[in-house]
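Other chains dropped; remaining ones untouched in position.
A, B and C label the chains in the order they appear, each numbered from 1.
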Amino acid sequence: MARFTGENLTCIRGERCVFTGLDFAIQPGGALKLVGPNGSGKSSLLRLMAGLIPPASGSLAWDDGAVSEDPEEHNGRLHYVGHLDAVKTVLTVAENVRFWAGLRPGADTARSAVVAALGVFGIAHLVDVPGRFLSAGQRRRVNLTRIVSAPAELWLLDEPTTALDAAATAGLEQTMARHRAGGGMVVVSTHTEVGLDGAEVLDLSDFAENVHDEADSMAVGL
Amino acid sequence: MTRFMHIVRRDLYLALRQGMDSAMVVMFFVLAVVLFPFGVGPEANILARIASGVIWVAALLASMLSLERLFQTDFEDGSLELLSLAPMTLEVIVLAKVTTHWLTTGLPLIAAAPLLAVLMNMNIDGFGTLILALAIGTPTLSLLGSVGAALILGSRRGGVLLSLLILPLYIPLLIFGVSAVDSAISGFAVRPQLMIMGGFLVATLPLCPWAASAALRQALE
Amino acid sequence: MFDRFANPARFMRFSKIVLPWLAGITIICIAVGLYLGLFTAPADYQQGESVRIMYVHVPSAWMALFCYTNMAIAAGIGLIWKHPLADLAAKSSAPAGACFTFLALLTGSLWGKPMWGAWWVWDARLTSMLVLFFLYLGYIALNNAFDDPTRGSKASSVLVLVGFVNVPIIKFSVDWWNTLHQPASVFKAAGPAVDTSMLIPLMLMAVGFTTYFLWIVMLRMRGEIIGGKIRAIRLRQVHG
C-alpha cells in the first residue's frame, strides 16, 4: 500500500508566508490531525495536499512519485471536504450525490448504492428531497456522503464537524475509523475534539515563520 | 466523453430546473433591441438601416450578461473546487460548461433573431444570413466569454469588469457578422465573411478552454 | 369578502363548484361571439373584412389591463394583510395576463399590416403595451428566481405595484399623445359609438375572455395549493 508524504513544504498566501519547513508522512491506515490557532494555515495545508494550491517550495509525494507529475491521478485517489458543501439547491439529495460519484471511476451510482451511502450518515430518508429544504447540518452530511459513495484512499477533511450535532459527529468518527481499518488515510483539521485513535497531531503554529504569541497579547488585552 | 456528457447533462438539467435561464437571456436580447426604436425614433428606414448592427450588438450584450454566472454559482457553492478535483482535465470541464452555455443561450438567441429582425424592419433578404452568421458566431462568443468569466471569479466587480474584458474581443465578430448580413441584403457574396467567422471558431475552440482552465486554477488557489 | 375565502380548504370547495360553470360560460360565449363576429356582423365600409380581428384584439387588450390591475390589487392585499390566497391569485394570474398581452400585440400587428402598412409602429399605445408585456415577464421571472417561494411572491408583489404606473399610461396614451391607434370608442362618457351588431359579439367575447381568465386562475390556484401541500409533505420528511 501507498504512503503519502510532504517534505519541507512552504505555503505563501496573499504575500504572507503561512508556514515553512513543514514535513509530514502518512502510512496506510494512518491519520493526521491538524491543529493550531486561527490563521495558522490548517486549511491552506489541506488545499496544498489536494493540489488546489501549489507549494511555494518543497514537494508532495505518493509512494516516492511526485504528486505534481500527474495531478489527475492524484485527484483520483483523494476526497476533499472544504468549508463549502457544493449541494445544489434544485437537485434532490440523490441527484447531488450521484453527480459527484459519476465523475469517478469505480463508483456505483445505482439508486440502492446511493441510499446505502446516505444511510452511513443517517439521511437515507432524505434521498428524494431537494437540496433547498436541507438545514446546514443536513447539507454537511450530504457533502460527507460523497466520500463514502466513491472509493478513494486519501480523505482530506477541513473542519468536517462544523454544523454537525453530536449524533452526526459520532457517525463521522466511526466512518473514519472504518476507512482507516481498510487501509485508507485521513487528514482532519479541527478546533474541537474529534475522535481519531492513534492520529498523529500536527500543530501548524510550530511552522510559522516567526512564532507570535497571540495568547499573551490576549491576556494583556483583558 | 461520457464524463463530458455527464457534466453537460447536469448543467442542462440545472438550467431547466432553475428555470427561465434561457428565457431571460432572450428577454434581455429583445429588450435591448427594443430600446433602440425608443432611442432612435420610429422611422422605418432608419431602423432598417441599423437593424443588423443593433441585433448583433444586443446579441453580444446578452451573451455577455449571461456569461457572468458561467462559473460563478459553482465557484460560490464550492462545486467548482470539487469539479477541478475530479480525475479528468479541467479543459474538458470548461468545454462542457461552454457547450451548455451555448445550448441554453446561443440557440435561443438564434431562434429569437428573426422576430427582432421583423420588429426592426430589416430587409427580408438578410434573414437567412443573419441566422447563419449567428449560428457560427455565438459559439465563439461563448468560448471567448468563458475566459472572461473565469478571470473575474472572486473579483469584487463581476458584470462590469467582464464586459471590459470580453467586449473588445467580440468586436471582430461583430464586424464580420454585420458585414455578412449587409452583403446579403445588398446581394453580394457572404461566403468570405462566414468563412472568416468559421476560422475564428476553429481557432478559439482549443485556445479558450485552455486559457479558461488556467484562469480557473488561479481562482481556486 | 376576503374572510369568506380566508382559508385554502374553503377555497378548494368553492372553486370546485364554480369551475364547471366558468368553463361552460367561457365556451358558450366565445363560440357564439366568434360565430357572430366572424360570420354575421357586417364588414366595415373602410376596413373591409379585416375589421373582424377586432373581436379578438379588443377583448384581449382589455383583459391585459384588467389582469394587471387585478394582480396589483392582489399583491397589495398580500403585502399588507398577508393573505395567503392573495399571493397565489397574483402569481396565478401572471401567465394568463402575459398571454392576453401577447395576443393583443399579435392581433394588433396582424391588423396593423393592412391598416397602417406595417406590422409594427412605435407609437405610444403600442409601446406602452410592449412595456406591459415585459412587466408581466419580469414578474414571472422574479417570482421563480428564488429557492423559497414565499420570498419570490413577496418580491414580485413589490414589482407589480411599482409597475402599475404603466396601466394608466396605456389607457390614456391615445388621449395624451396623438397616435395612429384608435381612441376609445366603447367605454365613453357619451355611450358607445359602435353599432349594436358589432357591439354584441364584442361584448360576448369580452365576457367569455373574462370567465376564461377566472377559470384558468382558479385552476392554477388549485394547483398551487396542492403544490404547497406536496412541499409541506417534503418538509415533514426532512424534519422528521
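Brief remarks on what is shown
Methods note: a residue touches a chain if its C-beta (ideal position, glycine included) is under 8 Å from a C-beta of that chain, and two chains touch if they have at least 3 such contacts.
The structure presented is a predicted model; accordingly, all values stated were derived computationally and were not measured.
If you count every protein chain in this structure file, you get A x2, B x2, C x1.
By definition in this document, only the chains that are shown with their structure count from here on.
When the C-beta pairs in contact are tallied for A-B and for B-C, the bigger tally goes to A-B. Note: centroid distance chain A to chain C, computed from Cα atoms, is 55 Å.
Residues of chain B in contact with two or more other chains: none. Counting partners per residue, chain A has 90 as the residues that reach two or more other chains.
Chain C meets chain B in the complex at residues 118-123, 127, 130, 134, 137, 140-141, 144-145.
On chain B, the positions that touch chain A within their shared complex are 3, 6-7, 10, 13-14, 17-18, 76-79, 81-89, 220-221. Considering their complex, residues 19-20, 23-24, 27, 31, 34, 37-38, 41-42, 44, 118-119, 121 of chain B touch chain C.
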